[in-house]
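Complex shown without one protein chain; remaining protein chains in place.
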Amino acid sequence: MAAGVGAVAAPAAKLRVEGLRFRYRTTEALAGVDLAIAEGEFVSILGPSGCGKTTLLRVVAGLLAPDAGRVFLSGRDITHQPPERRQLNMVFQHLALFPHLSVVENVAFGLRFQGEPKRIRSEKAGEMLDLVGLAGFERRSTHQLSGGQQQRVALARALVTEPEILLLDEPLGSLDFAIRKEMQAELKAIQRRLHITFVFVTHDQTEAMAMSDRVILMRAGAIVQDASPVETYLNPVDAFAASFVGETNLLQGVVESVAAGVCSIRIGGARVRVAAPDALAAGAHVAVSIRPEHITLRRAGAPATIAGRVENESFVGPEVLGEVATSIGLLKTRESAVRAPVGRLGDEVGVEIDGSRARVFLLDASA
Amino acid sequence: MRLRLPGWPWLVIGGTLLFLYGPVFVTGLFSFSDSNVAGFPLRALTVRWYVNLWHDPQFRESGLFSVKIAAVSTVIAVLIGTPAALAAARSRSVGMRFLSGFYVVPLLLPALVLAVSMAAMFRLLNVRLTFWTVLAGHVVMSAPLIFLVVGARLRGFDWSLPDAARVLGASQVQAFLRVTAPLLAPAVLGGAILAFAISMDNFVVSLFLTGGSSTLPLLIWSRMREFFDPTVNAMATLYIVMTLLAAVIAERVSGLRATRAAS
Partner (left out) sequence: MTSVAGDPVAPAAVLRNRTHRRSIARLLSTVALAAPLTVWLAALVAVPLGILVVYSFWRVVAFQIVHVYSLANYRASFSRVFLRALENSLVIGLSTAAITCVIAFALAWAVRFRVRRGKNLLLLAIVAASAGSYLARIYAWRGILGAQGAINSFLTAVHLTSGPLGFLIFNRGAVIVALVNLFVPYAFLPIYANLLAVDPEILEAGRVLGAGPIRNLRHVALPLTAVGLATSFVYVLIFATGDFAIPTFLGGPTGLPAAQVIQSQFGEIFNWPLGAAMAIVYLLVLGGISALLAVYAGRRSRRLAR
């Protein structure tokens, strides 16, 4: 499918999947997925619920058997291996800590199946608990721990067996905001330190963008875009990608003329000039993505602006988020609160759009 | 929602508990009464009825028989009821759902009908009534109970736990032994204790399926028909105390913990 800019095509890919298909009752949870992840990468699989990201993870882990396709780990075909034979580990969404075992027994669990004697198991488990900052918690029962602490136990348990890759299924979803931020940083630090490949599934795009080397965006069982966070944000591959990652104004219009990389598009009652590839033809229906930070509010009637009125504004920390009604639609804006505001609630303003930053996508049935 | 009667909750609770435990206390009281007749005023206290019981061969024999039946039937019930509960938890198919309903039928049918139909079948097949026929009947009553109790525990079960064990390297069997089974054990144990107590107290089914031997309830039944036999009081008291203990232990181990958590 769409292997976008930045896909690693290294022959020694740590994890590679080819043509994975999985059908659950009447839905195609995975509609032919191809992916390659290099050693030491922190990759996020991002998408709305139902896009297939958890299914993909479970197929890689061996908890589900694909209807078609293959999974390769360090070059070995593991498609039909049961989960216990695969050299990978997984942190589950609700952590799945064993309630009948103590913290250290949880962490040491996987070592038992690697044939380590008991003394070595306890030692290694103790070291790993130290690494995640839980030294001294060995004998505790898992119910006595806070959310963040339980996270760390789950992580320690998954890492102590030195897996080739670590799969994480939305592990931070149940944490409070502040703890989540903290855990994100810690996960990243641990990953860098141990140099283990992380495959992290989430529906939270800020999380994916903050932590990953690469973001794989999925929708309806297929990969939409596979690129670095910056690339995904600046050059989304279609209207869905543009609106899912970061905030944007998605407007629909018709191309009036194209010349020298500049497009004139009629949207609603006005005309907008944006940078666009020459491949667009006049008369084409398109979606235009304009991010709020690329819109500037000027005095009403200023040159090269569209008339608008401020309908809504909310003060969020260092910025003011606004909604401005114009002839091309209700636009979301984002201005620094430090500078004197151009227009307050109810005022008439002039909306200036930085056309060079807008993105244009051909509209087809799926956009 | 307050009725005009202040303090009514505790009146209801106190009154009902008094009513429920009344027979228990009275039996216990009179089992120590030094008189052939159960009645006030108590003339003297004695333990001679218990002593009589201890020396009573029929009591020993039927007591032992009841315990054997209860123990073996409980073990069998656990061995066939637990896997069935696991099967019901794994499969949502129409067949399985129908079977789940079928398994509960013995608990809904009047015991008399069950007992009578089993007796009819044994007669037709010319099967003699022995320990094994009674045992079979008791399992019919216990196994569905185990199925329900374990099934209830499985409904709230976190299946990502054995999944996690498998990803960590355990085979399916190992994941079951090390993760699923220890977590099911309290429920199985609680159910087993309940099943044991119910088997000890079983009357109707035993009545129709024993040959010559007698279970403890059947002994009480035959003694009861002779009017003034005070040892029955002693037997009854012992019985009640033991089953009360069993109920307490069963609750401790599993059971009401869930109700407690929800309230």
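When the chains are written out, they are named A and B in that same order, and each has its own residue count from 1.
Heads up, the rule we're going with is that a contact is a pair of C-beta atoms (placed from the backbone, for glycine too) under 8 Å apart; a residue touches a chain by one contact, two chains touch by 3 or more.
In this text, all values refer to a predicted model and were calculated from it rather than measured experimentally.
S.K.: Which residue, B:63, B:137, B:169 or B:191, contacts the hidden chain when the whole complex is considered?
M.R.: Per the contact definition at the top, the residue touching the missing chain is B:137.
S.K.: So which of B:51, B:64 or B:79 would be touching the chain we can't see?
M.R.: Selected residue, touching the omitted chain: B:79.
S.K.: Which candidate, B:63, B:106 or B:169, sits in contact with the chain we can't see?
M.R.: In the full complex, the listed residue that touches the missing chain is B:106.
S.K.: Name, in rising order, the residues on chain B that touch the hidden chain in the full complex.
M.R.: Within chain B, the residues that touch the unshown chain are 1-3, 8-10, 12-13, 16-17, 19-24, 26-27, 30, 37-41, 79-81, 83-84, 86-88, 90-91, 96, 99, 102-103, 105-106, 108-114, 116-121, 123-124, 136-137, 139-140, 143-144, 147, 197, 201, 203-204, 208, 217, 220-221, 224, 232-233, 235-237, 239-240, 243-244, 246-248, 251, 255-256, 259-260, 262-263.
Here, only the chains that are shown with their structure count from here on.
S.K.: Indicate the whole-number Å distance between the mean C-alpha point of chain A and the mean C-alpha point of chain B.
M.R.: 55
S.K.: How about chain A: which of its residues touch chain B in the complex?
M.R.: Going through chain A, the ones touching chain B are 61-63, 82-84, 86, 88-90, 92-94, 96, 98-100, 109-110, 112-114, 157-158, 161.
S.K.: State the interface residues of chain B toward chain A in the complex, per the touch definition above.
M.R.: Checking each residue of chain B against chain A gives 158, 160-161, 163-172, 174, 178-179, 182-183.
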